[in-house]
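Every protein chain except one is present and positioned as in the full complex.
Moving on to chain A:
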Amino acid sequence: MEHQQRWRPTVNEREFIERALQSDLRVDGRRPFDFRRLKILFGREDGSAEVQLGDTRVMGYATAQLVQPYKDRPNEGSLAIFTEFSPMADPAFEPGRPGESAIELGRVIDRGLRESRAVDMESLCVVAGKHVWSIRVDLHILDNGGNLIDAANIAALAALSTFRRPECTVGGEDGQQVTIHDPEVRDPLPLTIHHLPIAVTFAYFGEGNIMVIDPTYKEEAVMGGRMTATINSNGDVCAIQKAGGEGVMSSVIMQCLRIASVKAADITSKIKNEVSTYTSAKALQKVKRLPATVPQKDNVPDVAMKESTDGALERQSTKASSDVRQISKEPLSIVKDNKQEDVEPMSTECNPEVKSKPRFTVGEPDETQGAISPKSLKDAVKPKHKRKKKQHNKN
């Protein structure tokens, strides 16, 4: 029962893909050295990111814990990458024990990130020899549309770039006691990331003559061999992985590396843009949450503005069809609720922005004011569906 689900291409599909590649055409209309569209979305918590590379979706989640350091490196923290090939992504993945490709993916990303010293480990030291921060990145593969290594790598980088570790101070009588401060009390700190190593995967067809970047799932099933090059925007090669497959001439490999460095620069700038948009939006939110004696009518523009930044935060692009479906979805939910008469005093109401802001706020004057007059807020606080439409119209 287990291996029946592995998808095998038919002879027709294989020939079609190979023959199209001989004329430099790919099945999804891309040119050989084009990446699919990359979308990076960030979650509510610091350090959670979801990356969509075409059909492939990977979610990355970074967390930190205070542990004892390794004996031979008492000054350094540690970074560990855990990859989960969820059966959600592909029926061929089994739950539980990771298969070969899961382990390979984990190792390639690990080599690229950890061994190239992309994240500064020494800044994670709190008390040398006793307490250091250990960063753990969990990568969940949600949808396997091909080229998992690249997508997972970007997810790991995005998660690490937006991750904030709690600030801690060393004190106490012997200078060994560590107090970890609550994020409410002291702002958590970002990690020091020196460079972003980007993985670029090449697939080889037709005895090593034809190569393409970012293979889709079907191309992966038909390809003869694959190579992943992890390069940063400075042109430093952090890792190369070519495990078996067809033999490829060294000149072709050099050409691939050159192409990879160009692509890496491109993707690095995209990641940096998205991360900076997210962090500036978050910083803006923090400023707005400071409690002030703001009269209710000033609340209205505040909340409306919060929404637009939130919209920018969560929906980085509105072109994907899934977003379109989402847009069409939600109006019915909330509109219908509004129209229904509240027999009992409850509703799935649109105080959404007022309530959902407060990861960091509890019981602010803003929100209680919001709850009092739902009618005026309903006009001002556009429900979720309208917010998305606004974004849609803007674009």
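Note that a contact is a pair of C-beta atoms (placed from the backbone, for glycine too) under 8 Å apart; a residue touches a chain by one contact, two chains touch by 3 or more; residues count from 1.
As a working rule, contacts and distances are computed from a predicted model.
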Absent chain [UniProt protein name; select from "Signal peptidase complex subunit 1", "Exosome complex exonuclease RRP46 homolog", "Bola-like protein" or "Translation initiation factor eIF2B subunit delta"]: "Exosome complex exonuclease RRP46 homolog"
Selected from A:Arg111, A:His140 or A:Arg164 as touching the chain missing from the view: A:His140
Absent-chain contact - pick from A:Ser86, A:Ser101, A:Ser134 or A:Asn209: A:Ser86
Hidden partner chain, residues of chain A it touches: 1, 4-5, 43-45, 48, 50, 55, 57, 59, 61, 63, 82, 84, 86-91, 95, 136, 138, 140, 142-145, 217, 322, 325-326, 328-330, 332-334, 336-337, 340, 344-352, 354-356, 358-359, 362-363, 367-368, 370-371, 383-384
